[in-house]
Each structure stands twice: as C-alpha cells, then as structure tokens.
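Every protein chain but one is kept in place in this view of the complex.
Moving on to subunit A:
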Amino acid sequence: MTTTRRSFLAFLAALPAGTFAGRARACAGVVHASAKVHEVDIRTFQFQPSPLTIAPGDTVRWTNRDGIEHSATAVETGSGGKPQFDTGLFGRGESREVTFTESGHHDYFCTRHPSMKGTVVVEG
C-alpha cells in the first residue's frame, strides 16, 4: 500500500460516521471487476439476510425498515480502536453502504441495540 493511499485511508477513518451520506468507508484489500450491491433489510430489530456471503469488492447496502435508528457497526476494531466499518445511526427508510474488499467473516452489530448482530462473509 502506498503512503498516499495509507494517508487517504487514515483521513477517511478520521472522518465522523455519516460524513458520506449513504456510503461508509471500505475495508482494504483486493477488489474484483464485477462488483455487486447486496441488500440487507433491517426489520423488526433483525439484519436480514445474515449471514450474507459476498465476493471481494462487493458492496452491502443496509436499509432500515424500523421506526427507530439502527447502525451496522463492525465488531472488529482497526487502528486507533475504531470499528473497521461503521454506518453510524440511520433512521427509517434510509440506507447506508459499505464495500468489503478483505476476505473473511465480518461480524457487526447495532450500537443502539447491541443484541442485534449480523455477519458478512467475504469469499473469493
């Protein structure tokens, strides 16, 4: 990874959640050409579907169908103790996206309702 890219990622990580309305920062890694967007509904305090299997470079779009704010926040933390991704809280009818480029299991939860848990599996 180049110094410029590192600096850019560090800059992105330092931005508050929700800076980019609808798009959270991506996990670092290899991106494949035919990237897709996968939908996850947040309904009745559940992430559906979960687990969700995607390819590297694919994007997950969470849409909140509940009448209360939820987030999709990575359990794993990166440098500085910040979650690897965090959509921030968003309300009914709103969507947030995260692009995953690193293979593996990415567990996440809702910060307001920590019992709400989901998993994105990146394979390939």
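FYI, a contact is a pair of C-beta atoms (placed from the backbone, for glycine too) under 8 Å apart; a residue touches a chain by one contact, two chains touch by 3 or more; residues count from 1.
By definition in this document, contacts and distances are computed from a predicted model.
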If you look up the hidden chain in UniProt, what protein name do you find among "Cbb3-type cytochrome oxidase maturation protein", "Glycerol operon regulatory protein", "FAD-binding protein" or "PilJ/NarX-like methyl-accepting chemotaxis transducer"? "PilJ/NarX-like methyl-accepting chemotaxis transducer"
Identified contact with the non-displayed chain, of A:52, A:72, A:98 or A:116: A:116
Please identify, in ascending order, the residues of subunit A that touch the omitted chain? 43-46, 48, 65-68, 112-113, 115-116
